[in-house]
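Missing here: one protein chain of the complex. Every other protein chain is in place.
Our next item is chain A:
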Amino acid sequence: MSTDKDENHQRLKAAVHYTVGRLCQKIGEEHRREFSRQAIAAIAETTFRQCDTFAKDLEAFARHGKRSTVSAEDVKLAARRSTALSIYIQKKSEEFNQEQRDLKKNTGKRKSRDTEEESRE
């Protein structure tokens, strides 16, 4: 039972490590500077732990809204600490909604649902 959980943990860590490695490599190439293995491992570990914090925050936000499903609004709330990040996430959310609307149009199921989101405070 707990070994199962540990294995799952290790797999997820490996997945995070892989993506972190690729992102670092890309940025390293852009700036002509290489990232050491330890640096990548440290960033991966930090990202993994940050996920823990994010998940607990998101869960608490959802529960505060009396929901058991974490919504996009909860994620926006999690990004509140940095203005730039908050704007970026807001933008991505609008892009996603636009895509969904286009998809609906294409499939013919037109629901004229204008969920225009005004920039929330």
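Operating definition for what follows: a contact is a pair of C-beta atoms (placed from the backbone, for glycine too) under 8 Å apart; a residue touches a chain by one contact, two chains touch by 3 or more; residues count from 1.
What we mean here is this: contacts and distances are computed from a predicted model.
Asker: According to its UniProt entry, is the unseen chain "E2 ubiquitin-conjugating enzyme", "Heat shock protein 70", "S-adenosylmethionine decarboxylase proenzyme" or "Centromere protein X"?
Answerer: Hidden chain, UniProt protein name: "Centromere protein X".
Asker: At which residues does chain A meet the chain that is not included here?
Answerer: Its contact residues with the unshown chain are 5, 8-9, 12, 15-16, 19-20, 22-24, 26-28, 31, 33-36, 38-39, 41-43, 46-48, 50-52, 54-56, 58-59, 62-63, 68-72, 74-76, 78-79, 81-82, 85, 88-89, 92-93, 96-97.
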